[in-house]
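Here it is, the structure in full.
The complex appears here minus one protein chain, its other protein chains still in place.
Each chain gets a letter, A, B, C, D, E, F, G, H and I, in the order it is written, and its residues are counted from 1.
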Amino acid sequence: MNKLEVTEMIMERKRTTGMTWAAIAEAIGMSEVFTTSACLGMNSMPRDKADILVTTLGLPQEAGMVLAEYPTKIFAQQIPTDPCIYRFYEIMGVYGDTLKELIQEKGGDGIMSAIDFDMKVEKVPYPKGDRIVVTMSGKFLSYNQW
Amino acid sequence: MNKLEVTEMIMERKRTTGMTWAAIAEAIGMSEVFTTSACLGMNSMPRDKADILVTTLGLPQEAGMVLAEYPTKIFAQQIPTDPCIYRFYEIMGVYGDTLKELIQEKGGDGIMSAIDFDMKVEKVPYPKGDRIVVTMSGKFLSYNQW
Amino acid sequence: MNKLEVTEMIMERKRTTGMTWAAIAEAIGMSEVFTTSACLGMNSMPRDKADILVTTLGLPQEAGMVLAEYPTKIFAQQIPTDPCIYRFYEIMGVYGDTLKELIQEKGGDGIMSAIDFDMKVEKVPYPKGDRIVVTMSGKFLSYNQW
Amino acid sequence: MNKLEVTEMIMERKRTTGMTWAAIAEAIGMSEVFTTSACLGMNSMPRDKADILVTTLGLPQEAGMVLAEYPTKIFAQQIPTDPCIYRFYEIMGVYGDTLKELIQEKGGDGIMSAIDFDMKVEKVPYPKGDRIVVTMSGKFLSYNQW
Amino acid sequence: MNKLEVTEMIMERKRTTGMTWAAIAEAIGMSEVFTTSACLGMNSMPRDKADILVTTLGLPQEAGMVLAEYPTKIFAQQIPTDPCIYRFYEIMGVYGDTLKELIQEKGGDGIMSAIDFDMKVEKVPYPKGDRIVVTMSGKFLSYNQW
Amino acid sequence: MNKLEVTEMIMERKRTTGMTWAAIAEAIGMSEVFTTSACLGMNSMPRDKADILVTTLGLPQEAGMVLAEYPTKIFAQQIPTDPCIYRFYEIMGVYGDTLKELIQEKGGDGIMSAIDFDMKVEKVPYPKGDRIVVTMSGKFLSYNQW
Amino acid sequence: MNKLEVTEMIMERKRTTGMTWAAIAEAIGMSEVFTTSACLGMNSMPRDKADILVTTLGLPQEAGMVLAEYPTKIFAQQIPTDPCIYRFYEIMGVYGDTLKELIQEKGGDGIMSAIDFDMKVEKVPYPKGDRIVVTMSGKFLSYNQW
Amino acid sequence: MNKLEVTEMIMERKRTTGMTWAAIAEAIGMSEVFTTSACLGMNSMPRDKADILVTTLGLPQEAGMVLAEYPTKIFAQQIPTDPCIYRFYEIMGVYGDTLKELIQEKGGDGIMSAIDFDMKVEKVPYPKGDRIVVTMSGKFLSYNQW
Amino acid sequence: MNKLEVTEMIMERKRTTGMTWAAIAEAIGMSEVFTTSACLGMNSMPRDKADILVTTLGLPQEAGMVLAEYPTKIFAQQIPTDPCIYRFYEIMGVYGDTLKELIQEKGGDGIMSAIDFDMKVEKVPYPKGDRIVVTMSGKFLSYNQW
Partner (left out) sequence: MNKLEVTEMIMERKRTTGMTWAAIAEAIGMSEVFTTSACLGMNSMPRDKADILVTTLGLPQEAGMVLAEYPTKIFAQQIPTDPCIYRFYEIMGVYGDTLKELIQEKGGDGIMSAIDFDMKVEKVPYPKGDRIVVTMSGKFLSYNQW
């Protein structure tokens, strides 16, 4: 059993039970984004959380061990074509240099970590139409000089 | 005079005067992210704002007209190599499918607009080390069915 | 059952029954273009329409649910080689900048939406030989300035 | 003098005089799309039309000859990044197979010509917001069998 | 049954019976080039010709219908490596601009059609060694100006 | 002086004098295709022919030596976008395997040489519209077995 | 049975019997390089030699016919990563222009044929450590001028 | 002064004086291949040899120092298009796996060095036409196991 | 049985027994890095070591022979996306020219061998957080001049 097979089992159980990602995340007591990403095979889930998930969705026992394994994060280096995902790459293309200018103006020569990192996705009502709000937070790391 | 030349003039004035992006944004009464992106040539600035910027930084009059022109947003489709920018693409690679799952779970078949869109970058103090917080907000758009 | 399998079932039934896309579209009361694109797995069909389609073509019940799911729109970023499709990319290559010039001259800094969008394909008789007429219509969206 | 230089001259004169593409097209009695594309160097303009354009915009005499030359139509095979142009490629990616299905259902094994071709761009008012309408028309060509 | 499967059946029957492409083409009364290309799945064969082919090679009845279907012409956009095919791409690389210069000198701004097109391949004896002669013929199409 | 500069001189003289490639080829007593390709820098011209060309077009003496030099034949490995040239690559994509099948059926395991090679381009009147006829001829070479 | 399957059979028999390429080549009376390349599917073996090979290695009768078929020589256009093969591409990258300079200095405008071609690989003892010696020989071909 | 400028000076002097690579190599007492590659900027020449070259061709004194510098060997990773160079890449594509099989059969798990390496190019008369013979020799290196 | 299958068996046994790479390396008396790379199929293991490994992990006898075979080292030429591996490529991108400058300053025109090479990976405690230390060692090779 590997991460891909566990993802397929989860998607199948999700469809059958009608559970949302929000409900699954709440069941294991972790965030929606992290829970979803670990279920899609892009993060390792703490073993105890993985075991609750296995119980919640009625997965085979071995799935807990697989969810807790360290993934090899493989993704296409070509920009994805699905419009919902593409728009984020377009934002990065348009605002990438802006992000660098502002992060380094605020913190000096360094980066926002993608490892010590968390993210949140919300839908927020708004007079001219609902908005999606994505909040990313990562530790600031300074370049070493030696 | 074109947008590239105006960007170079702004960068030169910024270095000489020591003004930050934060100060420039405040001077024209717009956000840091939008101001920076327009100065880097990736957005068109409202003409009146552009004229204040020209006065603030002591740029030639024509620069105001150029800043207000509609840009052709050209960016490399290869992932950038600068670590500060690359980390955002890594985040998109790891969390792209997660974003789609959660946005469409919350809003139905559709996308977050990258046109009716705004963004904010902050540095937030935190016990284990300062964090960078990036907040994106875009209108939710449903696919048409006809 | 996934969208690819449903598409194959539809193509097989279409070949057996001799129904055209025009006839299928009429049966479910939607446009030819949208109906075809949803049958090819590139759009989600309203559930009630999907159920009529299932009945019309004699597909298994589950196919209705699959047709209504939100697709991940994956397409090659390389230009397709089939001459009938390639010609449209050639048109975009030749007229892409022209489209931008005219759309922004008419509407200001912004774009034609590909989400709030519809399209029509017709064959029109003409003295020197029939012509294909393709009509696209998308909402004009202005860039946000904040 | 080459086509690129003439395009730059036209853009400069257009900015100075404030003439729109619509006005330029009307002055020479040709369509907006064809006029714009020829001014951008992607089509050859009939010599007499080119000469009217030269007079209208006050260009040097030689520009008329250059506008009438047969261009080598060079465009990047990578999908352009500007959002206004990208959306059309996204439409082609999503609807390319649909176009082939419907054109060949209506006309048999063949294509829509991109040579014997014309196009129109309009902004159309609409209750929920203005729409951009693009209409393409090309001669249907059947594959030869010999 | 699809075009790929029919091609494999034809190749297998061809090997077994020892029939050449020349013999197959003669049997159905069409040219060698067109017959071969349709058997390789790159053209649609007229239904009556396809039925003769089916009889000639002893293929299953359904193969005739498949041979008559409109193919999606998919070919790699990378230059092929087989030396016999590569040499033609080398010729195009060396002589592509020459072809454009001479075609447009003879016919004005336009192209040689690849749709209303035919081709012939011959081996011709010659004192210093046999030569391969390839003859292509396509309708000249003028660019539309509107 | 290099081949690119000589090509630009020839194009300029050609425009000024109104001489066609056909006339230039006749003046030096070589074929249209070879003459054009050598003038475009893709073949080395025999020195005596090059000197006649220099006289005919009134080029500087040194140009004759440059035309006779052995060129490095550099061409993009991406398929060109100009429709007049692209159509030939489309033909190669569609008929490449057909060419290999027929050449090797006629000659055994081998290729058509692109070095011991010549080509001809003609416009031929035809009831349904003029046709372009391209004739290629190359020596058949057998693979060595040792 | 195809060339890939025959290659796998040969590799399997080679491993079982412990025969070297040198021994196989000697058994059929051809060179090591040609024998190996034909066994790997990159050349067509004369039918009588193929039949000896079949007997020598105890392959099924049909394998002889397959070894004698004309291969489609498909190889990746990306540089291979295996260090033993990569080094040869590195040599070509460093010495490619040198090879052209010296071949054309010695033979005039032309090439070394890769069709009328043979090659030899030897290990030669040498005081500072054994050396690999690769010798390539191909017919010189002059460009045609017509 | 850099290596590219020195190469251009050498080519210019070579054209003016009519000296061949063979003559230059003899003058400095090194091989044709190494001399040519160093003159083309792909190898560093021993300082004393470089100084003889400078005298022989009448180059400025500084050129000797530049020829002796360690080059950064930059070459396109795309296969070159010039037919004379391309044929060597075709040979590598066809015979790359064969080379690995034979080198490792003779020497064990290892490679032929491209650093401790030399090469020779000759034209050899032959009844059916002259042949080009290229001989490469590199030290055999075994993989370390630790 | 091939190297990929042996790798999968090893990974499966490793998971079941809970043995670390460190323990496996110690059992066969080789380094961690070399042992791991050979188990992943990227190096050939000495036959006697391979046989100990087979015994240690309870693998089938044939696996020993496969581990000792010479691998074809195939790896993607695209930069890998897994963050743990990507960081090393980022280091190479940032410090590649620095490495060349310092190696050639210390050793003259030459390279560090990747064949006569070894490597070590350690985790080292450190006040501000543990560090990973990677040590590479390769023989210095001088370019040949001949």
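Note that in this section contacts are C-beta pairs under 8 Å (C-beta built on N, C-alpha and C of every residue); 3 or more make two chains touch, one makes a residue touch a chain.
Please read these numbers as outputs of a predicted model, since none were measured by experiment.
Among the residues I:Val33, I:Ala50 or I:Leu67, only I:Val33 touches the chain that is left out of the figure.
Panel shows subunit I; residues 20-22, 32-33, 36-37, 40, 42-43, 73, 75-80, 82-85, 87-107, 110-114, 117, 119, 121-124, 126, 128-140 of it touch the chain omitted from the view. Touching the omitted chain from subunit B are residues 78-83. Residues of subunit G in contact with the chain left out of this view: 81, 83, 86, 90, 93.
In the analysis below, only the chains that are shown with their structure count from here on.
Separating the CA-averaged centres of subunit B and subunit E is a span of 52 Å. Taking each chain's centre as the average of its CA atoms, subunit F and subunit G sit 33 Å apart.
For subunit G, the set of residues touching two or more other chains reads 43, 72-73, 75, 77-80, 82-83, 100, 104, 110-111, 113-115, 117.
Under the touch rule stated earlier, the contacting chain pairs are A-B, A-C, A-D, A-I, B-C, B-D, B-I, C-D, C-E, C-F, D-E, D-F, E-F, E-G, E-H, F-G, F-H, G-H, G-I, H-I.
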